[in-house]
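Here is chain A:
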Amino acid sequence: MDLEQTVGAAETLLKPFTVGAPSREVSRIDVVIRRADLPAAVKALVDARWGYLAAITGLDHPWPKPKPGAKPAEPPAEPVGPIEDRLEALYQFVNGALVATLRVSVTYHDARVPSICSIIPSATLYERELHEMFGIIVEGTPDTGRLLLPDDWPDHTYPLRKSFKGLNRAV
Partner candidate 1 sequence: MNIELPPLVALLLFPGGLFLLSAGTVYEWADRKLVARFQNRIGPRWFQPVADVVKLLAKEEIVPDGVNPVLFHGLPVVALVGTLTAALYVPMAGIAPSYSFTGDLIVTLYLLSLMTLSMGLAGANTLDRFSLIGANRALTQLFSYEAPFLMALLGPAIAAGSWQISQVDAYAQGHWWLVLTQPVGFLVALVGLMGKLELPPFDSPEAETEIVAGPMTEYSGRGWALFRIGRDVELLVGLTLMAAFYLGGLANPIEFMLKTGGLLLVTAALQSLFCRLRIDQTVGMWWRIGILLALAQLFLLVFMR
Partner candidate 2 sequence: MRIGAMLGDISRSLFKRPVTERYPFERKAAPERLRGQLTFDPAKCTGCKICVRDCPANGIEIMVVDKVAKRFVMRFHTDRCTYCAQCVVSCNFDALGMSHEQWELAALSKEAFLVSFGREEDIQALLNQVTCKPGAAPVVPVAPATT
Partner candidate 3 sequence: MDTQQEPRKTFVVPIGPQHPALKEPGHFEITVDGEIVTAATVRLGYVHRGIEKGVEQRNWAQAMYMLERICGICSHVHATAYALGVEALAGVQAPPRAQAIRVLVAELERVHSHLLWLGVAAHEGGFDTLFMYSWRDREMIMDVLEGLTGNRVNYSCNVLGGVKFDVDDTQADAIRRAVDFLEPRTHHYLKVVTTDETLIGRTRNVGKMTFLEAETLGTVGPTARASGVPRDIRVDSPYAAYPDFPVKTITATAGDLEAKFVVRIQELFESYRVIREILDKLPAGDLAVRVKPRVPPGETVSRVEAPRGELFYFLKSAGGPNPDRVKVRTPSLCNWGSVLATAPGHKLADVPMLIAGIDPCFSCNDRLVTVRRRSSAETWTWAKLRQYGIEYYR
């Protein structure tokens, strides 16, 4: 299968869930999907045996500091794209040379995504990492124990968020 065919296959599979497609490189397609559609979209890829899950990447898009004088804008109600004041989870699937990314945006106060472990069991390591590093709660992942952070790490402190500037701990 050449690259164009692979791209075509992925686009067809993900068509029903696509909300937006922000960027496109030669070897990369990005598809923005709604949070609720995530398991269905992943299942569509897995059932068609389209590649494998390479990584789940978390991103933090903090609200930019308002310019002096300007009124801070209101965040939009429905998260649909890689917009600001959002956490984003990128589900990166790889097939040959192509990387297909499912992008899911969540707000800080409702940072939860459904687990895909029932479809891809080995995703649990990535999901636990996502939870620990970004505080995106993955609902239904089998094990929620600490994977990477120390046992005495404070709760609700997520090191890869931009707001994290280090722990103030008395040694």
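A word on the picks: all candidates are chains of the complex that A comes from, given by their letters.
Everything below uses one rule, namely that contacts are C-beta pairs under 8 Å (C-beta built on N, C-alpha and C of every residue); 3 or more make two chains touch, one makes a residue touch a chain; residues count from 1.
This structure is a prediction, so every number in the text was calculated from the model and none was measured.
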{"item": "Given options 1, 2 or 3, the chain of this complex that touches chain A", "value": "3"}
{"item": "Residue numbers on chain A that touch candidate 3, as the complex places them", "value": "23, 25, 27-28, 49, 52-55, 57-60, 90, 92, 94, 96-97, 99, 101, 120-122, 125-126, 133, 143, 145-150, 152, 159-160, 164, 171"}
